[in-house]
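Notes for the one structure printed next.
One protein chain omitted, others in place.
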Amino acid sequence: MLVVKCPVCGAEGDETDFHAGGQAHVRRPASHDPANISDAEQRDYLFIRHNPKGLHFERWRCDRGCGKWFHAARDTLTLEFKAFYGIAELPPRELMEQANGPWAEYFRQRLAAGTKP
Amino acid sequence: MSNKPYRLAHGGSRIDRARKVSFTFDGKHLTGFAGDTVAAAVMATGQRVLGRSFKYHRPRGVVGLGSEEMNALVGVGDGARHEPNLRATQVELYDGLTAVSQNRWPSLDFDVSAINNKFSRLFPSGFYYKTFMWPKRFWKHVYEPFIRRAAGLGKAPVGRDPDTYEQIHVHCDVLVVGAGVAGLAAAEAATAAGARVIIADENPLFGGLADIAGGTIDGRPQTEWVKEKTQALAEAENVHVLSRTTVVGHWHHNHLMLFERVADHDPALLAAGTPRHRLWKVRAAYVILASGAIERPIAFANNDRPGVMLASAARAMVERYGVAPGAQGVVFTNNDDAYLTALTLHMAGVGIRVVDSRARAEGELPNAARAAGIDIATSSIISAVHTSLGGLGIGDVKVAAYRRGQGRVISERKVECDFIAMSGGWNPALHLWCHNGGKIRFDDALQAFRPDRHADAIAAVGAANGTFELSNMLAEAHAAGEKAAGKPSGRVAPIAEQPKQKRLEALWFAPATGKYNEGNKHFIDFQNDVTAADLELAQREGYESVEHTKRYTTFGMATDQGKTSNINGLGVLAEATGKTIPEIGVTTFRPPYTPFSFGAIAGTLTKKLFLPIRRTAVYQWHVDRGAVVEPVGQWRRAYTYPRTAEDKHAAINREILCVRNKVGLLDASTLGKIEIKGPDAAEFLDRMYTNTFSTLKVGRCRYGLMLNELGFLTDDGVTVRLADDHFLMHTTSGGADRIAAWLEEWLQTEWPHYRVFVTPVTEQWSQFAIAGPRAREVLAKLAPDFELSNEALPHMTFREGRLGPYPVRVYRISFSGELSYEVATPANLGRGLWDEIVEAGREFGLEPYGTEALHVLRAEKGYIVVGDETDGTTTPYDVGLDGLVSKKKADFLGKRSLQQPHLKSTDRKQLVGLLTEDPNEVLPDGAYAVKEVKDKPPMEMIGQVTSTYMSPTLGRSIAMALIQNGRARMGETLSFPLEGKVVRAKIVEPVFYDKEGAKLNV
Amino acid sequence: MKPRYSVFSLARNAMNYHKDWERAWRSPNPKPEYDAVIVGAGGHGLATAYYLAKNHQMTNIAVVEKGWLGGGNTGRNTTIIRSNYLQDASIAIYELARSLYENLSQELNFNVMFSPRGVVMLCQTEHEFRAFKRTAHANRLAGLDCRMITPAEVKEIVPIINDDSNCRYPILGAYYQPRGGTGRHDAVAWGYARGADGLGVDIIQNCEVIGIQRDGNRVTGLETTRGTIRTRKIGVVTAGHVSTIMDMAGQRMPIESQCLQALVSEPIKPVIDCVVMANTVHGYISQSDKGELVIGGGTDSYNNYSQRGSFPALEHTITALVETFPIISRLRMLRMWGGIVDMTGDRSPIIGKTDIDGLYVNCGWGTGGFKSIPGSGFVFADTIANDRPHPIAEPFGLNRFAEGRLIDESVAAAVAH
Partner (left out) sequence: MSELHVESPLSHVAAPQGLAIGLREMTGRGMIDLRGGAGDAAFMAAAKDVLGAALPTQPRTSVSWGDIKALWLSIDQWLILCPGGRTAELLAALRTALAGIHSLAVDVSDMRAVIRLEGEGSREILMKGSSLDLIDGSYGPGAVRRMRFAEIAALLHVVDDNIFDVYVFRSYADYAWEFLLATAREPAKIRLFGRQAAPV
């Protein structure tokens, strides 16, 4: 059973005190330009998920604690958490650099777009 | 059975000869001593056979010392307290214990199924995959039932378990697994360094093998050192010691399960109310694995005969219980350690000789044995075992000359004996090391796997780490204890003296008299009857991966999970294939280390604690009133309130008519209630709902629809605007928590700039619906401090005030189509107000109504229920609520998905009303309409009934249904083929009662 | 062709102490080129290969497997077989599979121990009851042999069930498929492997795919740990590992890989003679021919490739089953394990073509694809051979996610085992 640590309130606890909320950094197109979303874009938003074996970025909620959502970086093979970070933040730079596959591509774009973490 | 008494006149460190204990074994009354195990007490009577094997039903005796036992499995206890498949070597004797042997019929000594052994040649591994295929139906009706009856081991108990179980979560700095000398030394160091330590051992007493290992620690006999250290740990305030507690598994992030058998050994504890088992869920900062090592058998022909034991077990029988395994025995070994057994038995007066496969046996222990006059045959193996007592014992063995690698027997001689103590070396118990992905490596000197790397904070010490030399073991354990504590202990490692041992020599397979495999069985997995030949057959047939071999032969899959068979199997496979053992690889270690009870896993959460039942403040009233209660999510709600001699249907009809004609009272407290406040609250709600809330006026209510992002309906309810920036949202009863979390999620993750607070308040309020033409009169009687007229408080408005002394919020909203008020009061006042309403309503004919009446009432009005009319694939358009989907808003949750091609498609199922041709015919729930009725299926289905009732208001049946393109088919008659008949029904508008809504606005 | 297995061949070989049995399958080296390569030797991959060879005469094909054949989810599932799903598309494929199971032992000459002992799906809430009633109507009109049964009938079929009407979740009835049941999981993989091998298919174990070669929008071959293999048709059937392989080809998938666990008790004499599923409380149970209770539940809620799950998931299931079958309280857990299941957005499988020519995929069976192995292999082979979806496979195409044409079985309150 995983030990999760909420970066908002600092509480640490078993995964049963938290709620796993799926992949992180999914962009909701309708929040930005609702009039111009293709069927494929909507599909990607709803269904297509990064599913790496290894470093992964996801959302968690401090469900039984402060109630806040946050982000975590976790290895899906060893199940080690690499970092916990805020819900509005990007992961630590070195983790973005370690990411593979679709995640690597995603962070490259985010960083290129000059979005500050 | 031999009548020889095997209890020695002296010795037995664990037994109290002054305290006799009586018990039964297979119905026979026997006596043992306090401190005995069932295995020891039964063996002391001369009985050798304690069980039968799984497949061939061969008679089997005790092999092991403790939890590694695979043969002597017994069922203990009677009736609902029976527990099957216990290892007789672990079951502690108490007065009145009843034990039975298993897997035999009619008796242990004579088992009909032993015939399987005679035909064993027909049953090589995997034989069942090759036969039982013809005739086809025989598998289900003949072969399989036969196999099922023959398989299985013990019997399940009957009835509900009368005992209790519990769990506790504990965090510690250091968890020490195993309390042998290594575990004790590690725990001592960690404790002295100030760490919070838990040390657990599966045995009743600490010390592991120390009492049968010989040698001294810090100048004292091992046992004394163990006593002193154990005592000190038990007294320390930063240590928790757990005996009879097996660490059953290791999971991610150093999470471990400890299975404590609190009361199995003592029925008096149970009677006093102690939990039978306790599961400790331990989160350890550091784990020290001091789980010791398990001795391995040797694969020689017919090595499974009753009387063949592990050398350590034979030695422990004598040392611990004063029980001799026989009168004349042979120690068969490839290592020095087993000479300790020879010496112990010799000293106890049991005849013993040693057969050693090595060419030279010149360590300190062999030399001592020689000096004691024990006969030692080196370069020798046992090549045959001959039974006595009709197979229930051993008569003699053949000892053959042997050179390492030699495949067959050249010269042999007969040696009389009645038991064999075998030792093929020791395997570190690294199961827990591997549960969570620890790496292991093969050690050539030990001919065993030992721990290598691990990603978690865990260290193995002592025999578990493959360190068998006592001083090294203690030094290693001491250092690990300090490292785990993260501080020096201020103490030095204990120093030990023990005879030095020389290297063992691998011996995976001892050649047998006669041609190999032609009549001989070299057992690898005793319980599952897997032989060396079976393993080789699997290889020949292409089941090459060790995992294939395991599954094809079932080797390692018995209740001991390969504790004694695994490495031997790998050794045989290596020799058969010419590969090395590491190349063969090991099968996966999985929790648990030893089986543990489902009762412990359920813990306290059984019966009424299994899952919570939620009650409203008025719950007891409903029950007292004789309500039939219904689960709605975790809630229990009143379904209907039958009177004496009234059935449910009559009661429901009465309740409905009461609401339509007079006035009814419903406990609606379970409805979700959420306060939403902030400058952006209105805009936020516009995002959450399909319709618009920013235009809602203060003091007014509006019904809202909520979609998920897929565009499907997930919730609905009435939201009230309490103030410009303040709303109160109602959700469905089942949706309360989910929707509150849903709002929070969007606020926090997608629109964190919205300044909105969301506070769920469901449980703060009791809420009651007073519905029916006379509702206003009832309310008026309750002395409201506010105006009730239709003008002052019209439909879909809200007022805060008092009813007599009761503070209330009153919502004029209706789910029944009648004049209706929902009255909310703080929950501690709920029951009081409810009683007042019942009292006030009496003169107007007020009666309580339940959820079923509610459902019929709303169906008569054509109101949907999310979850009935919708099923998670239903859009607002499908249920005809197009009007509630804003066309103006640029975005709301689910909006974009509504435009995906399939959600826009024209032939979707749409909500319609149905009237059956026969007004007395009620369509069944979920019945399907078909395009065309045929004689037999398949028939093309075009939609299904979602709600269906006999309406007492209309005096006929009504239904709602989702029908393909239904709205365009008004007036069409559909066919619903049921079992044995076809019901026909006409499509109509889904509003059956008061279409204009006149009754609402009175 | 392989020599046939029978009681006579057993007797004949017994005379010779079983020294002359032939290999069930060869252990070939990969050839440089095949007409088609199936990635993943689980049940679905092996069945696909078998039907490609048998029904479509494509025998110059290979199955490549990173570990040992049948070692994925096929070798670690609770073996429940049933076809009483709600949606038309699901009924079609699961019933095709179930009916193929009926004769599979004979067809493969390998006893897969298909045992139609009945599947009892308990109704423990009014909502579940209604949902199953709806499914029952749909299944009856589709021609399935299923029915609702009363609590008394449940008790008769499953005597150990807790029939206390005051318990937390009283049994309100059940939905029953008498010809659902179980099969021997390993034997299904081995039987198809032996069958395919006998038809000339190369099954190459210890051969992991590490790259997919493309020429424009068409696949041209595979890179594996045992070298490059040229082929113009690749069928990826790797369950929980499908995303990582499709990433190699640039095909994004609507899949998340999670750990689903199962466990067995120690063996005991027969106490339960059918499969019981208790969906409300997330547990299901049957008893194997060897006597263990085979138990499964729900998945952990986060992505996981470790094949080891968390304790609470199973604990939840055991707690529910102790309540539903109180006698198991004194029985003991022997072994627990996990498998990496491939969960799609609508919890239904994906079968068909992809955006890349020559690349086919069969995945997303998640927690419930053992039962579908024969049917899935049958229609997927047809899809690959003819480069267009088999009609039964068609609704399960990847395009459904862009269209919103989901096949959502959860609406029937059923979990998909």
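To keep things simple, chains are lettered A, B and C as they appear, and every chain counts its residues starting from 1.
As a working rule, a residue touches a chain if its C-beta (ideal position, glycine included) is under 8 Å from a C-beta of that chain, and two chains touch if they have at least 3 such contacts.
Note that the structure is predicted; figures quoted are calculated from it, not measured.
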Displayed partners of the chain not shown (whole complex): A, B
Among B:L310, B:L365, B:A384 or B:L803, the residue in touch with the chain that has been omitted: B:L803
Selected residue (touches chain absent from view) among B:G27, B:P135, B:G273 or B:G883: B:G273
Absent-chain contact - pick from B:T98, B:N238, B:N661 or B:N708: B:N238
Sole contact to the chain not displayed, among B:Q764, B:S886 or B:N965: B:Q764
Selected residue (touches chain absent from view) among A:V8, A:L77 or A:A104: A:V8
Contact footprint on subunit B, counting only the chain that is left out: 164, 166-171, 179, 196, 201, 204-207, 226-227, 230-231, 233-235, 237-241, 243, 269, 272-275, 278, 281, 283, 604-605, 608-609, 611-617, 620, 634-635, 675, 677-679, 726, 755, 757, 759, 761-765, 782-783, 803-806, 826-832, 835-836, 840
For subunit A, the residues touching the chain missing from this view: 8-11, 13-14, 16-17, 64-68
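Following the convention adopted for this analysis, only the chains that are shown with their structure count from here on.
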Euclidean distance of C-alpha centroids - subunit B vs subunit C, Å: 22
Inter-centroid spacing, subunit C versus subunit A (mean Cα positions, whole Å): 31
Residues of subunit B whose C-beta touches two or more other chains: 251-252, 255, 437, 710, 897, 900-901
Per-residue overlap in subunit C, given as positions that touch at least 2 other chains: 306, 310-311, 402-403
In the complex with subunit B, residue positions of subunit A that touch it: 1-3, 14, 21, 28-31, 34-35, 37, 39, 42-43, 45-46, 59, 61, 67-69, 78-80, 87-88
Subunit B to subunit C touching residues, read off their complex: 54, 81-85, 121-122, 124, 127-134, 136, 139-140, 144, 147-149, 151-161, 165, 249, 251-252, 255, 257, 281, 435-437, 517-518, 533, 537, 540-545, 547-548, 551-552, 554, 559, 561, 588, 590-592, 595-599, 601-603, 605-608, 610-611, 613, 630-631, 710-711, 867-868, 871-873, 897, 900-903, 924-928, 930, 936-939, 941, 944, 977-979
Complex interface listing, subunit C residues touching subunit B: 5-7, 9-11, 13-14, 17-19, 21-27, 67-68, 70-71, 75, 88, 103, 105-106, 109-111, 113-117, 125-127, 130-131, 133-138, 140-143, 160, 162, 167-169, 184, 186-187, 190-191, 205, 265-271, 273, 281, 287, 289-291, 306, 308, 310-311, 314-315, 318-323, 326-337, 400, 402-406, 408, 410-412
